[in-house]
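One protein chain omitted, others in place.
Our next item is subunit A:
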Amino acid sequence: MKQKLNYLKETPSQTAGPFVHIGLAPGAAGFDIYDQELGTDIAGPNACGERIRVEGLVIDGIGSPVKDVMLEAWQANATGSYAHPEHPGDVEDGFRGWGRVITNFETGEWGFDTIKPGPVMGRYGQMMAPHINLWIVARGINVGLNTRLYFSDEEEANSADPVINLIEWERRRKTLIAQRVERDGATVYRFDICLQGDNETVFFDI
């Protein structure tokens, strides 16, 4: 018999279901209700750093794109500061560092425009390689999945990243690396997320 400590228990998670867009992206659900939807502009107009686009698919255990997913991104600015009162350093006016994106209902493709984040100080004085924190919810996902997107052109920083190095299966580390491509003069990072199977993306309990 356990003695009571009187902590509250966290409210249990439930799936976001198939109609998550109604609440969190009503325009995509097919109706206008808010003057302004949240999460459509991550970096704002004044952010320094390289403008990038991130694109990908979320793929299920059968290899099919998941077409009703919602992702949220959380990232630092180009100098490695989060737009949060507890993090040192300033961010540019209009830089929120957070965004919300949904998939195309027909193809499952998703994408967002932002700036490439700078490295952020991790624990024990170890610098973390530039990364974007992602949170994924959808029908069939009971608790939102956390992962990190790292950048293929940051090889040196990635190899020293304390979180990547926590993954003892080295073959799985590459599932966190978005591949850089140039397209019409723009920088695009491709990041496909596999929910299950041989190439399953690494997900974190944060």
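Throughout what follows, a residue touches a chain if its C-beta (ideal position, glycine included) is under 8 Å from a C-beta of that chain, and two chains touch if they have at least 3 such contacts; residues count from 1.
Just so it is clear, contacts and distances are computed from a predicted model.
S.K.: Quick one: the chain not pictured, UniProt calls it what, "pre-crRNA processing endonuclease", "Na(+)/H(+) antiporter subunit B", "Protocatechuate 3,4-dioxygenase subunit beta" or "Cytochrome bd-I ubiquinol oxidase subunit 1 apoprotein"?
M.R.: This omitted chain is identified in its UniProt record as "Protocatechuate 3,4-dioxygenase subunit beta".
S.K.: Suppose we count only contacts with the excluded chain; which residues of subunit A make the list?
M.R.: Counting over the whole complex, subunit A touches the hidden chain at residues 7-24, 26, 29-31, 33-36, 38, 60-62, 64, 66, 68, 72, 74, 76, 82-87, 96-98, 105, 120-126, 128, 131, 133, 135, 137-145, 148, 163, 166-167, 172, 195-197, 200-206.
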